[in-house]
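Removed from the display is one protein chain of the complex; every other protein chain stays in position.
Presenting chain A:
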Amino acid sequence: MIRWLCAGLVCCALALPGAAPAGDFDYALQARNVAPDAYAFIGRDEDFDTLNGGNIVNTGFIVGRDGIVVIDSGPSLRYGRQMREVIASVSALPVVLLINTHHHPDHFLGNQAFADRPIGALPGTVQAIASDGDAFAENLYRLCGDWMKGTEPLLPTTTLRAGRLDVAGRSLRLIALAGHTGADLAVYDETSGVLFAGDLVFNGRAPTTPHADIDVWFKALDELEALSDSPGFVALVPGHGAISRDASPIRQTRAWLSWLQASLREAAEAGLDMNEVLTRALPAAFVALPVAASEYRRSVGHLFPAAEKQALDHAH
C-alpha cells in the first residue's frame, strides 16, 4: 500500500548540519562471533547522521558447510562492500544467499554489493522495496550524505517463505511475521541456536514505528519469546542494539510498544490535540533509553492519527 510518496521520510530523523564524516568512509565493521559460525555486525544506538553513515543497524552472517548466508546488507553500497570484505576475511566460502529481513532502508540498501548472489526476502518485503525503495534511498542520501555514494535500491531476486530452508549445508528456520512492517522475517539458525530477529526486536534503543501495526507486532514478539524458551536457543541478534543471551530485549520491546499504544489511546480518549501529545513527558522507565525522545515524537506522528480516529469514531 502506498501511504505517502514520502513514506521513506517519516522513519528517520532530520540530520543536523555539522561535522564532516571521516574522509575514508570506513564503517570500521567488526564481525562479532555470536556462536560457532554465527556472526553479527552491531551498529550504534543512534539516529542516521553524516557521522555514522547509517551504521545504526545490525547485520549478520552464518558460515555453513558449503557457503555463507548473509542477513541484511546495511544502509549503503559502501556498507555492503565493507561487510563483504570482512566476511571474506572470516571465511573463504562463497556467499550463497543474502536475506533481507524487511524493507527498511538500513536493512537492504547494501544489496548492490551482493548483486552477483541470490537475494531473498518475503513477498511483502519485495513489493515494499519496489514501491518505497527510491524514496528511502533519497531520504538516506539526505541524512547520511556522501556515505551513500553510488547506492541504489536493488530488489531481492527470489521470494522466501516460512519454514525450513536448507542452504549452504545449514538448516535455517524462516519465521514469517509482521508488525514492525507488513512483512518481517526472523531467521533462526538451528545449528548455532542464534535467532536473527530483525527489527521485531530492539535492544537498548527505542523501537521505530513508521510502518508498525502494534497488535500484530505483539503476536510476533510472543512467537519469538516462545522460541527463545526452546532448548536449543543460545542468542538473539536484534535489528538494533546489543546481542542478548535471553529474551530480555523482546520484553523490553514489548514494554515500550505497550506503553506507547496505551499512552496514545489514553491521550486520544482524553481529547488531546497532536501538539499536546508531542509535548508529553516520557515515563521514568524510558527517559534514559537511547533515542527515546525522538522515536516517541516520530511514533506520535505515525500512530496518533489512528488512535484519534478510533476515539472520535466511537464517541457515541
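Everything below uses one rule, namely that a residue touches a chain if its C-beta (ideal position, glycine included) is under 8 Å from a C-beta of that chain, and two chains touch if they have at least 3 such contacts; residues count from 1.
Quick note on the criterion: contacts and distances are computed from a predicted model.
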> The chain dropped from view, which UniProt name applies: "Septum site-determining protein MinD", "ATP-binding cassette domain-containing protein", "Sulfur-oxidizing protein SoxY" or "Nitrite/sulfite reductase"?
Replying inline: "Sulfur-oxidizing protein SoxY"
> Which listed residue (A:Asp72, A:Asp184 or A:Glu308) would be found touching the missing chain in the intact complex?
Replying inline: A:Glu308
>> One chain isn't shown here. Among A:Arg161, A:Lys219 or A:Arg297, which residue touches it?
In response: A:Arg297
> Tell me, which residues in chain A touch the chain that this view leaves out?
Replying inline: 1-6, 9-10, 13-14, 139, 142, 270-271, 273-276, 278, 297-298, 301-302, 305, 308-309, 311-313, 315-316
